[in-house]
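Here is chain A:
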Amino acid sequence: MAAVQETIDAVAALEKYEHGFTSDIETEYAPRGLNADIVRFISEKKGEPEWMLEWRLAAYERWLAMEEPTWASVKYEPVDYQSLFYYAAPKKKDGPKSLDEVDPEILEIYKKLGIPLKEQEVLAGVEGAARYAVDAVFDSVSVVTTFKAELAKVGVIFMPISEALREYPDLVRQYLGSVVPVSDNYFAALNSAVFSDGSFVYIPPGVKCPMELSTYFRINASQTGQFERTLIIADKGSYVSYLEGCTAPMRDENQLHAAVVELVALDDAEIKYSTVQNWYPGDAEGKGGIYNFVTKRADCRGDRSKVSWTQVETGSAVTWKYPSCILKGEESSGEFYSIAITNGHQQADTGTKMIHLGKNSKSRIIAKAVSAGKSDSTYRGLVSVHPKATGVRNFTQCDSLLIGGDCGSHTVPYIEARNGSAQLEHEATTTRLSDDQLFYAQQRGLSQEEAVALLVNGFVRDVMQKLPMEFAVEAQKLVAISLEGSVG
Partner candidate 1 sequence: MLKINNLHVSVGDKPILKGLTLDVPAGEVHAIMGPNGAGKSTLGYALSGRPGYEATEGAVDWRGESLLDLEPAERAAKGVFLSFQYPIEIPGVPALTFVRTALNAQKRARGEEEVSAPAFLKQVKAASAALKMDFDMLKRPLNVGFSGGEKKRMEILQMALLEPSLLILDETDSGLDIDALRIVSEGVNALRSPDRAMLVITHYQRLLDYIKPDRVHVLAAGRIVASGGPELAHQLEAEGYDKYLPQAA
Partner candidate 2 sequence: MSTAVDLRDPSTFPSRRVEAWKYTDLARVLRETPPPSPTVETAPGGPFAALGGEEIAFANGRAVGADAFVASGEQTLRLRFVSDATGTGHSASVRIAVKPGAKLTLLESHEGAGAGYVASYRIDLDIPAGAEVTRVVLIDEPADAISVSVAHVKTVPGAVYRQTTITSGARLQRQETHLAHGGEGTEVTLDGLYALSGERHTDLTSVVRHGGLNGVTSQLTKGVVRDTARGVFQGKIVVERGADGTDARMGHHALILGERAEVDAKPELEIYADDVQCAHGNTVGNLDESALFYMQQRGIPADEARALLTQAFLIEVVDRIAHDGEREVVREWLTARL
């Protein structure tokens, strides 16, 4: 009997995706499907300059000629690109000028998600809590960006990329596609053609951004792809910490999310980019969920520049994502800290590439994968050292934890060393959740699920510590929720 109840609980737990509510927002769509006219439609909706439309159309042409990649160890139903909506926006004439003009229903959604959009709410928060500015992207458009005025005082530009294209066209044109070229890969080309919004950040020389910046992505509309584009430029000697969060309603269909994130770090600049990815993972039978096909890359162009990627991946039905660093600058440094948790029928193929081109460049990779249920998780990574890059150092550690005998966990590192002075070190382990530890915790009074959450949080601790405080608390809860029902 107990076993039956446990099974029922386990299935119930999988239904617990707490951000799965849908909201009835009056939405304006582009016609279904994709062709050059849709690309023109999106560009026109955004009031973009002519060169931008040309850029998009060129990307669309490239995309048509490309094939969807198959090398990742993920299996999914082919996406019917003609059945999707490529643009969905809450109906509203003109973009809102201030928070007061934002549809109260949308504000309500963000409130429900726990994202503060009112600056005074942030200020009225807990004493001593860090403030952070939010760009809220709802389906295809940014609905509001907070703290813009305060950030502008120190010269920090933080706004929807659609707005930046109008207000700072030269800056955007200089950097857009300079890290992830249009033809980089199938999904990047698609994104370049149809991206509708995302965040743009510019930190001027020598400025330490006074608060955390964050973008919160929400897919609401059905049968809609989300294609956001983020571009962050840290000018010489500047610093910024950027956070990204995302959720989507529970729907039976698979929805496509194909984002591109480009980071540029000039001399002595530092960018810390953190993601908590909690897209809807699909139900217990593997129905529905987001296809998360994302290209994220940082160009450490400047000497002594530094980029640090931290990701907590708990959502999505299928994840295909490799936040990478091109370490061009001398003594530049790249970091990748990752937690990937899969349960149910989720599949994740994620990792990083550290391309060492600059002398004395360094990189560090710590990847923790936890697989449960019938899920499948792969770490795929590349560390490569260019012949001219002397004095390169890399340390990589990949640990996998398996919960239950029906999941899979794979480690596929590539190491390419073309310089005699490189020191590269890679370690990987795969183990199961220890019965002894589980029993020990339970003997001391923890429930099975609490014990699992405790042990898994211990396993991922090294990476969790890299997250900004507010995010770490959220992420820990997420780890526990994602694994509910995984043992039993």
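In this text, a residue touches a chain if its C-beta (ideal position, glycine included) is under 8 Å from a C-beta of that chain, and two chains touch if they have at least 3 such contacts; residues count from 1.
Behind the choice of candidates: all candidates are chains of the complex that A comes from, given by their letters.
Because the structure is predicted, anything quoted here is derived from the model rather than measured.
Candidates 1 or 2 all belong to this complex, yet only 2 touches chain A.
Of all residues in chain A, only 71, 387, 400, 402-433 touch candidate 2 in the complex they form.
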